[in-house]
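I have a structure I would like to understand better, so I am pasting it below and will then ask my questions one at a time.
Yeah, one chain of the complex is gone here, protein chain that is, but the others are all in their spots.
For reference, chains read A and B in written order, and residue numbers begin at 1 within each chain.
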Amino acid sequence: MFLIVIIKILFVVGVLLTFAALLTWVERKQSAVTQDRVGANRVQILGIRALGLFHIITDALKMFIKEDYVPEKVNKFLHFIAPLFPFFSALAVFAVIPFGSPIKIGGRIVELSIARLDSGLIYLFALSSLAVLGPVIAGWASHEKYALLGGMRAAAQMISYEIALGVSIIGVIMVYNTLDISLIVEKQGELLFGFLPKWGIFVQPLAFLLFLPAIIAENKRIPFDLPEGESEIVAGYFTEYSAMRWGMFFLAEFVEVAVVAAVLTTLFFGGWQFPYLFDDGFHFFGVWHLPYWLIVIIRILTFFAKWIFGIWFLQQVRWTFPRFRYDQLMKLGWKIILPWGLINIALTAIVIMLING
Amino acid sequence: MLATMLIYIFGALAIFSGLMMILYRNPIHSALWFGLVLFSLAGIYALMQAHFLALIQILVYVGAITVLIVYVIALLNFDQRDLVGKVTILKGIAVIVAAILFIELLFYVGGLYVKGIAPPPEFGKAANIGLATLTRYLFPFEVISILLLVAVVGGVYIAKKD
Partner (left out) sequence: MPYNGILIMAVILFIIGITGVMVRRNIFIMLMSIELILNAANLVFIAFARAFADPAGQVIALLSITLAAAEVGVGLGIFVAIRRTHNTVNVDEINLLKH
């Protein structure tokens, strides 16, 4: 039992870090494709360029051997621990996300998520809210005005959007009637009117529209990257960071992208559910029976396919939109997403009341 | 047995961080120690079958209240002269009073014997607490929601310029 949990943890952390490493390449390559450039392709080993994939190795090498410069006046301890908050909170959030349907090993049912919590959704929000501490502490400890401004911006933005996030997700909780993320995914396998999968995006389209900008803002990526807006405040809260400590912030951001995509997949795109695929096979104009191990493999692959699509989508958003102004950001969070989130709750309640009689 | 041990470890951590919180001079350090107190308390809650409360504790206390305190400390950006505390006779008296209160409470608590019964497994889960909150404790719940609204409006009004 203990061994299984450790294997799952190693698997998830390995996948997340691999995704984060790959994302450093995807980020540059996709921006190049979007902007009609060639993109990162300079590094070569024995004349092989491999689409610039070797840049990942050279980047890591560079970050490790660079001088870790710490300015004189910073608060050494806080400066050191600040990058750890976003990194570990992003890794920990993934613990409740199921990446496949339960499997049976030796007569024992193994959930394909590290932990199945009764209040998984609350866990998700609780752990992700710890990430805010990183930028604020980094900004304060750096003893520098741009860093402080960046930290302040990050904190204000993330606290505001946490509320928007919480309000927009309540509709989903009401529809699936649970806080258990594994159960939410299981319920998304049901069919609506007999043909439409009961995915979050189909039963809660408004919640999805509100949730998407809110979670991108939580992630502090373009178009919400004001905390690090380089045209205004140098690099925001990590102005005074270099080498691997900066790399931690960087890596945390990419892990967060992967986690955000996984959360979107899980809550709104059916998680590991393949449409019309049930525990005994396809239900599509008759029943096509399949062995259970094949179904499990299909479901894991489905999750990864949706996940990678989500990451691609988030990256495309990043390279498509310009940055918001700060007042626009606050207006979007407090005056648009929050009220519409409340309206969504009321509408969902009315519809549920009407359906249940 | 493991649960009991973990409770004592978390408790010791909470008490140590609490002491550090009031001993540190710089409030931002204090705020981080405060966060650690809350975190270890969340651990104790989880071990005492209050899973939902443990997560709410992290979400509200660590994720919102601590962050807000750190945010305002960084925002106000006060100078070092505010941090130097003076040792006065009043503070000495305060510590003595606190010590007397401590001994009194200890005598009282030491005399208690709580046996406790094992609660059902679904105790402390979200559904259970939600049901209790929205049926038996509906009135306090509504009152507290009004209080929260008033606090939000009041906070904005007080902090607003002029």
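The rule is short, and it goes like this: a contact is a pair of C-beta atoms (placed from the backbone, for glycine too) under 8 Å apart; a residue touches a chain by one contact, two chains touch by 3 or more.
Since the structure is predicted, the reported quantities are computational estimates derived from the model, not experimental observations.
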Neighbouring shown chains of the undisplayed chain, as defined at the top: B
Absent-chain interface as seen on subunit B, which is shown: 3-4, 7-8, 11, 14-15, 18-19, 21-22, 27, 30-31, 34, 37-38, 41, 44-45, 48-50, 52-53, 56-57, 60-61, 64-65, 68-69, 72-73, 75-76, 78, 82-83, 85, 91, 94-95, 97-99, 101-102, 105-106, 109-110, 112-120, 123-124, 128-129, 132-133, 136-137, 140-141, 144, 147-148, 150-152, 154-159, 161
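Rule of thumb we're sticking to: only the chains that are shown with their structure count from here on.
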Between subunit A and subunit B, centroid-to-centroid distance (C-alpha), Å: 30
Of all residues in subunit A, those that touch subunit B in their complex: 78, 117-119, 122-123, 125-127, 129-130, 132-133, 136-137, 139-140, 148, 151-152, 155-156, 159, 162, 179
Residue numbers on subunit B that touch subunit A, as the complex places them: 28-29, 32, 35, 51-52, 55-56, 58-59, 62-64, 66-68, 70-71, 73-75, 77, 125-126
